[in-house]
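For this view, one protein chain was removed and the others were kept in their places.
Right after this comes subunit A.
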Amino acid sequence: MPTIKVDHLSFSYPTESGETPLTLNDISASFPSHHFSLLTGASGSGKSTLMKIISGLYPQFGGRVIAGQITLDGNPVPDIPETNRGRLVAMMFQNPNQQFAMDTVEREVIFALENQHVAPSEMMSRVTQALRYVEIEPLRHRNLNSLSGGEKQKVALAVIIAMQTDTILLDEPFASVDPEARQLLLAKLSQLQRKQGKTIIISDHDLEDYGQFVDELFVLDATGEHLEQLNHETAQNRLQHFSREQNNTIHFELPTTAEKTLYTGRDLSLQAGERTLINQPELGFFQHHITLLTGPNGSGKSTLLSAMSKLHDYGGSLTFNHKEVAKIRPRQLYRQVAMVFQDADQQFLNVTVEEEIALSLKNSQQHEYFKSRLSRLLTSLHLDQLQDHVVYTLSGGQKKKLQILEMLMMATPVLLFDEPFTGLDLASMQQIMAVMKQVATDCQLTLIIISHQLFGLNQLIDYHLTLANKKLEYVEGLA
């Protein structure tokens, strides 16, 4: 018996001029209860939108249902009293920073329990149980702002467990989660489904690791026009043949002493609050090379890039071209070093795609190079049709592509990328990597890239630096 039924649903985000372009166009499907369903599709196809409609957040917080409906056990979602909804369906968001209202882990769980009118005497035990279930009891009194992406997603799951929700929706929950945390979360979700009969629906464009957990595989096509449930064989086939990487055979050079170092660290230490993230006697980043930086969630990769771009304090010494980073004036430094932020919204300075591109072209250090190539680049990244769109209304994947392109166009000698491939499907990722490689070679740039997503990266990178247990080390392998 299906719990969640999508019935000829059409959904739109109306534009200012009153048009209603359809994000989802007449789609139908049934997500069976007590099953583990996976929803996949290209970035921008409308997976997040569909998830938010099922959870009842849309159209309350945006967009409009043009036709059709979604029912939970036969009841249309908007007709279910809001006070009951939390027990029936809860959602975990793509961006780990967007799901909490309180300051500490414990208070957030209590807040959710208070909303459900749980008796105060019961609360503490439910908090403890939920935190224990996802193995994060030590985080109980921690401030949510101080947690890493993976830790935040574990807290988000703990809240849903404490709420004892029947159906758990997860919208690209692992985008900024390292493989270990991802494995743990997947195992816990599977356990919830098998042992407690929960219904799990995950949207993800990356199918790796799902094979053993998934009962149903749904595919939403790129235009949001077809939502199809694959039959068992096709699904299994697709899951098994999706492989992100064959990492074992990949081999990287180690940097030689002859290389020119651009950044040099001595006794470099980085802190997040009271926690020491990195303690490194010697560190070098090398000019005109592309370096990949990997390491577990919360290990301090982003903080390192922030320190290198003067956005985070550091201890010891960190020099850029033999000058101490802390002493370089921001404006000077940022002509030499630029950051591609993890959150694309932070990069944008203007309103429309066209204005964003124009600004980068105007101030580019390789103006002529990009002027002649711009239209071809836009077409290859499928951004050419979006020129008059407001940047903040683009899909996650489109934002990422625009953001990377406009920063490459600046042709700043050193570009730091913090998880540039989040939310990109395989095809988009390959397109953008090709552009990165081309520009880096032609304009002689130095790129340093943090990424969890490793597929195809060996084409792009020269050196691989790993961060674990507060130490950084160049390695030869990828995995």
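Criterion: a contact is a pair of C-beta atoms (placed from the backbone, for glycine too) under 8 Å apart; a residue touches a chain by one contact, two chains touch by 3 or more; residues count from 1.
In this text, contacts and distances are computed from a predicted model.
Student: Would you mind picking the UniProt name of the chain not drawn here, from "Energy-coupling factor transporter transmembrane protein EcfT", "Transport permease protein", "Aldehyde ferredoxin oxidoreductase" or "Inhibitor of KinA"?
Tutor: The missing chain's protein name, per its UniProt entry, is "Energy-coupling factor transporter transmembrane protein EcfT".
Student: Looking at the full complex, which residue from A:P32, A:P59 or A:G86 touches the chain that isn't shown here?
Tutor: A:G86
Student: From the list A:R182, A:K310, A:K400 or A:H464, which touches the chain that is not on show?
Tutor: Touches the omitted chain: A:K310.
Student: Where the complex has a chain not shown, which of A:N115, A:Q183 or A:T441 is the residue touching it?
Tutor: Hidden-chain contact among the options goes to A:N115.
Student: May I ask which residue of A:V105, A:A130 or A:M163 touches the chain that does not appear here?
Tutor: The single option touching the absent chain is A:M163.
Student: Looking at A:T3, A:T23, A:S37 or A:Q99, which makes contact with the chain not pictured?
Tutor: A:Q99
Student: Determine and list the subunit A residues touching the chain excluded from the picture.
Tutor: Residues of subunit A in contact with the hidden chain: 55-57, 60-61, 82-83, 85-86, 90-91, 93, 95, 97-103, 107-108, 110-120, 123, 145, 159, 163, 309-311, 330-331, 334-335, 338-339, 341, 345-347, 349, 359-360, 362-363, 392, 406-407, 410, 412.
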